[in-house]
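These notes are about the structure you will find just below.
A single protein chain has been omitted from the complex, and every remaining protein chain is retained in its original position.
Presenting chain A:
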Amino acid sequence: MPTAKQRFTLAAFAFAALALAATTQTATAQPRTDLVVGMALEPPHLDPTAGAAGAIKEVTYANLFEPLLRVDADGKLVPGLAERWSVSEDGLTYRFTLRPNAKFHDGTGADSADVKFTLDRARAADSVNAQKAYFAPIAQVETPDPQTVVVTLSRPDGLFLFHMASGDAAIVAPESAATNKQKPVGTGPFRFDRWVAGDRVVLVRNPDYDGAKPKLDRVTFRFVSDPAAQVAALKAGDIDAFTLFSTYEALPEFRNDPKFVVTVGSTEGETLLSTNNARKPFDDVRVRRAMAHAIDRKTLIDGVLYGNGVAIGSHFPPHREGYVDLTGLYPYDPARAKALLAEAGYPNGFDTTLRLPPPPYARRGGELVAAMLAEVGIRAKIEPVEWAAWLEKTFKGKDYDLTMIAHTEPLDIDIYARPDYYFNYKSERFNALNDALNRTQDPAKRNALYGEEQKLLAEDAVNGFLFMLPSVTVQKAGLTGLWVNRPVQANDVTGVSWK
């Protein structure tokens, strides 16, 4: 039992605590200016021009680094480091005019020489850019004055501007390019503060930014890979917004809680049952079509994404112009699948291996796909692998039967024309369509060509075309300006604020 004196002290403490709470409350009546963003994966480094990991761009794109152009929340091209640009009639000459007062975070000016350095570095023979192909059409880069860059292409490329707006084309300075992996120096509205390995990257507002100033003065990206810990961190209030949230089974809880807002948008992630077209029995189109008939996309989307996804019938996102709905081409029909397998010489099915990288859509989805394939006699042994092993053996080594993976690069249907891509798909007709697409500028004609490509891929049943990966964000109520859709890999926080 506390004595009277102790009780008094306790009461005094309680009062003091209350008073303190009251003052902090008045303090927070002002809108907050800091933000904690949760991400599942930590970037391996912070140089978007030297790595394929999406997490690099999810921290740096638009926040820290700026390409010449940017992609905005709706997928439109808007000015980045270049305030305007023009394209010649023949589609071969691009003229960019840079912002006059743009500066790198180390205080040096950002001018045409930096752009030339960046583009030449990315297309050089020893370039480590993850999307080197984006820069391949460039014939030369000229700098008539510090504010003007003229890029000449060797062949027309309908996607050139779009590619120049990707994180891979972020403009870097010769002085800092070598150290950007650990201490990134860009031209964006936020600058690098610190990186606590395994935990967080902190960005702070760049006071010298020459464009519109962001409302936030401090943004922390926290990396939480464990699904249960993600949910707990959100509920505890440690994280203000979790982007690309993939613990879909927890969404009903957050939807029912007025403290949170859940948004579900689109990504560019076509999720595939990637198939080794060069390997028996998958070199037979009847076998691939049989697999397409064996997979029930609706059940897959319900089982893996809890309904938060859109089915696809080819390698193209439904939200883009030029999309053709081919989801009806191979309706779920196990009997038809068995008949096709028998026709191809496998009346009793066959044994194969399904290799699964770590994300939940692959591990969970793969389990369901294997169960569906088993129904028609295709016995797929599941082989879970880590990312490094997946990239090495499957993507680079092309040593696999089946795997499940989301292809998140935007407008990447051209991968089917690449001669050494891991699908091992070879089609003269597709390559001809792709060449025609590269020569075509007119949007209507381009869309028609995209349609032809989609149909061809669906008819050849190159891969199992499953669903679009959703962009799910769980955020605290009162936060505005976060992207709903994910037209490029990015967590653009430049327009984010608290109410």
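Annotations for the structure displayed:
Everything that follows uses one rule, which is that a residue touches a chain if its C-beta (ideal position, glycine included) is under 8 Å from a C-beta of that chain, and two chains touch if they have at least 3 such contacts; residues count from 1.
Criterion: contacts and distances are computed from a predicted model.
The chain not displayed here is annotated in its UniProt record as "ABC transporter permease", chosen from "NADH-quinone oxidoreductase subunit K", "Nicotinate dehydrogenase subunit B", "Glutamine amidotransferase type-2 domain-containing protein" or "ABC transporter permease". Among the residues A:D284, A:E383 or A:E452, only A:E383 touches the chain that is left out of the figure. Only one residue from A:V78, A:A374, A:A444 or A:A477 touches the chain missing from this view: A:A374. Looking at A:V201, A:V231 or A:L437, the residue that reaches the missing chain in the full complex is A:V231.
The chain omitted from view is touched by exactly one of A:E249, A:D333, A:D412 or A:E452, namely A:E249. Where chain A meets the omitted chain, the residues involved are 227-228, 231, 247, 249-250, 252-253, 299, 302-303, 363, 367-368, 370-372, 374, 381-386.
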